[in-house]
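Only one protein chain is missing from this complex, and each of the others stays in its spot.
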Amino acid sequence: MAIGGKEARENKTRYRKNGLNEEDSYMVRNKLLLAAAILSGGAFASPAAAQSEQFIPILSYRTGAYAVNGVPYANGVADYYNLVNERDGGINGVKILFEECETGYATDKGVECYERLKGKGPTGAAFVNPLSTGITFALTEKTTTDKIPIITMGYGRADSKNGAVFAYNFPLLGTYWSAADIAIQHVAKEVGGFDKLKGKKISLLYHDSPYGKEPIPMLQVLAKKYGFEFTPIPVTHPGVEQKSQWLSIRQNRPDYVLVWGWGVMNGTAVKEAAAVAYPRDKMIGVWWSGAEPDVQPAGDQAVGYKALMLQHGAGKFPVHAEIEKHVYAKGKGASEPGKIGEVLYNRGMVNAMLGVEAIRKAQEKFGKKPLTGEQVRWGLENLNLSEARLKELGFEGMLKPIKISCSDHEGARDGRVQQWDGKGWKVISDWYTANQSETEPLVDEVSAKYAADKKIQPRDCSKES
Amino acid sequence: MLYREAGQFKTTYAEDMAIFPIRQDRMALAILLGIAFIGVPLLADFDIWPFGSDYLLRAILLPFLILALAAIGVNILVGYCGQISLGSGAFMAIGAYSAYKLGTGVHIPLDWLGFAISIPPLPVLLSILLGGLAAAVVGILFGIPSLRIKGLYLAVATLAAQFFFDWVFLRVPWFTNYAPSGSVSAPTLDFFGLNVGTPIERYMLCLIFVTVFAFLAKNLVRGNLGRQWMAIRDMDIAAELIGIRPLYAKLTAFAVSSFIIGVAGALWAFVYLGSWEPLAFSIERSLQLLFMVIIGGLGSIMGSFIGAAFILILPIMLNLLPTQLGVPLSTETITHLEFIIFGSLICYLLIKEPHGFARLISIGKEKLRLWPFPY
Partner (left out) sequence: MIALGQFLEVLIGGLMSGVLYSLVALGFVLIFKASGVFNFAQGAMVLLAGLALVRSLDLLVANGFPLWVAIVLGIGFAAVIMAITAWLIERFVIGPLVNQNALTLFMSTIGVTFVLEGAAQMIFGSDVYPLRLFPTDIWLLFESHFPGGILVNQLDVWGGLIAGILVAGLAIFFQQTKTGRALRAVADDHMAAQSVGIPIGWIWFVVWLVAGLVALVAATVWGTKLGVQFSITFLALKALPVLIIGGLTSVPGAIVGGLIVGAGEKLAEVFLGSHIGGGIEYWFAYVLALAVLLVRPQGLFGERIIERI
């Protein structure tokens, strides 16, 4: 070694004498190791859980590069479970027991968290919600073996909409292929019709990961159909450096830039767009690129930026009042009170609500007791939330009715577009519904390939009740 | 009293050259292997806590074994040959993706030549080993600069491999069989007609791999090649003067090390993750492996295991602890504390014993020899 090594050999004298001599420090170390061994033994002990509790794991990330988006989401989830416990005493009397595990958005830690939490509680995990497309891919096979449903609301693998092949995956409320279709519908409306799309230039600025790549095949299909010019532009994780991408965009002058970012990438995209004077109102983010932390740091530069909505947007609804009354008034809230009602907080809440309702549905069939993942899967597949039920739950105006079935694990594919006005998000469009005739062939093709690769015999959905 | 080689006479050259010349060492190893090969499966079979739960097998032992194997690979390069590498993650990725391609069938259309190269899907075992081989070839390629660049400069140069292959596996759809998301999943794990699916089967599979490679590595490093590597490590110019060819020694170290890391990468992808993306082999993985080697002890096969256990399990324990003890801390605080404590412990260990756990073991052995009459 060229550096330092020689000096080390020449000079063995220590610059500062250590307090302990060799032997003492050895003893100390042994004791430390012993303590560690004892502690590690204890760590495997599962706490005695009451028999009438339903366990739900929360795979969250409150630290690291994506914490900015992970924190409000996890808060929404935790607050809703607390609400159900505090206000109703659980789901039909079955209390929800939940535990968070920090994944840091890393796949291997996500797998560790899943393994750690899947067996907790009297019946194991009811379902798992990893909030990361990468972890979803890694868990898809494991959850099928373990018979635990995996809810990926608004993310995950788009082909898993096909419940015949992906029995345990539930990409509720919309996949990225639906999102791509909705985004193009909105662009078409802005330019004055689908026929006007011909010859337009649309770029996709995406996070270079399974998440960001997911919409590409759909957009390619749409580009061919409507004759617009489609350019995917990757941004390397975590997305702090986008200057060259935006310099290309400045030269290329696409008519629209779709943003498929997460974490720091969103905010940086908005700032860099301002730095090259690309009009922000020609940018359309996916529903993961349209929350407050994405635009607030950019200040005035973000005004005009648009993003899809996964049905709901920001703002407070009756359910928020309930949460403030039953959770925050008792000091059990997870979030800063000022951040209740933010986009990602609401999304976490919606996600928790759908899970809870699936358990409630499953309880109709299997009884009012803690249920296994397999039973909850039935509940999810038969979930049917009507307008009236959503009103009862306090989600009126946030969500449209949703109905899941064996062949359709997505349930609803509606979205709107919102725009940032410098202070808040404003809804600027009507409802769009993704055109199934466009997404469906791709779903069938890719899921059939998956089934063939994995030797899965697709279920016959006509026979499922 | 217990650990003493007095009275163990070596009467043949073969005995003198044995891997483990001391009887007590052999017994300890036999017990360890016995526990690993027979004890753990039995405990798991009878559902004895904590071995009955999937968690220990799937989330602790499995990654531990695979990362220990990778750490052995890194140790050969860094610990035995003295070439610092921050690109280990890339070599794991090469192993994983090559094994994936070979396991699912390779098709290279060479239209301009008028034919195509097609290899049918190979058996899993073969594709894992060939994945290692592919990593070895690339390892040699990226080892060439080491003849000119040394020390920390080399470490940063190996980062070129890291970032380049991160990009290649993200960007070249051929490697992922044109999967739309760029995430691929492993073929079913069939070994000679035996389907490896349950956690305990996966554990046994990795254990066999690790044991075989650990013995091979242990043998290799004490042989001619290993001594060449160590000579290069200690002072490359002096080694060259006494007739060791740096080109040969360094490149073999890169090849052997990358081979083992590549096999570990393939196992990590196939057996542990099952479905993966390039981010699974990012720079963090490289740093983690380097930590394992340094905390475990540079130039020690046993140290690689201890280092892997320490670096992998400590953060998990730190993370589990507050919940288990019922301390009401938010996950956020726990994770930050985990970072702080983990970082401090690493610094503490490096200060107290810069040569890692392996040195502690040899000090321990020395003391045992004299025990109970140290003077």
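In this document, chain identifiers A and B correspond to the written order of the chains, with residue numbering beginning at 1 in each.
By our rule, contacts are C-beta pairs under 8 Å (C-beta built on N, C-alpha and C of every residue); 3 or more make two chains touch, one makes a residue touch a chain.
Fair warning: this is a prediction, and the values are worked out from it, not measured in the lab.
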Touching the missing chain are A, B
Where the complex has a chain not shown, which of A:Val68, A:Ile91 or A:Val417 is the residue touching it?
A:Val68
Which residue of B:Lys10, B:Arg26 or B:Arg171 touches the chain not shown here:
B:Arg171
Contacting the left-out chain in the complete assembly, out of A:Val240, A:Ala321, A:Ala388 or A:Ala452:
A:Val240
Which of these touches the unseen chain: A:Ser52, A:Asn92 or A:Gln296?
A:Gln296
Determine and list the chain B residues touching the chain excluded from the picture.
78, 84, 145, 148-153, 155-157, 159-160, 162-164, 166-167, 170-172, 235, 237-238, 241, 283, 287, 290-291, 294, 298, 332-333, 335-340, 342-347, 350-351, 354
Touch rule applied to chain A and the missing chain gives residues 1-5, 7-8, 11-16, 18, 62-65, 67-68, 71, 208, 232-236, 238-241, 243-245, 247-248, 250-251, 263-264, 267-268, 271, 274-277, 293, 296-299, 301
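In this section, only the chains that are shown with their structure count from here on.
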Mean-CA-position distance for chain B and chain A (Å)
32
Touching chain A in the complex, chain B uses residues 49-50, 53-56, 58-59, 63, 82, 84, 150-153, 167, 170-171, 180-183, 185, 187-188, 197, 272-277, 279-280, 284, 313-314, 316-317, 319-321, 323-324, 330-332, 334-336, 339, 351-353, 360, 363-364
Would you tell me which residues of chain A are touching chain B in their complex?
1-3, 5, 18, 22, 25-26, 29, 36, 39-45, 47, 60, 62-63, 67, 71, 74, 99-102, 104, 106-108, 111-112, 115-116, 118-119, 133-134, 137-138, 140-142, 145, 157, 208-211, 213-214, 216-217, 234, 236-237, 446, 453-455
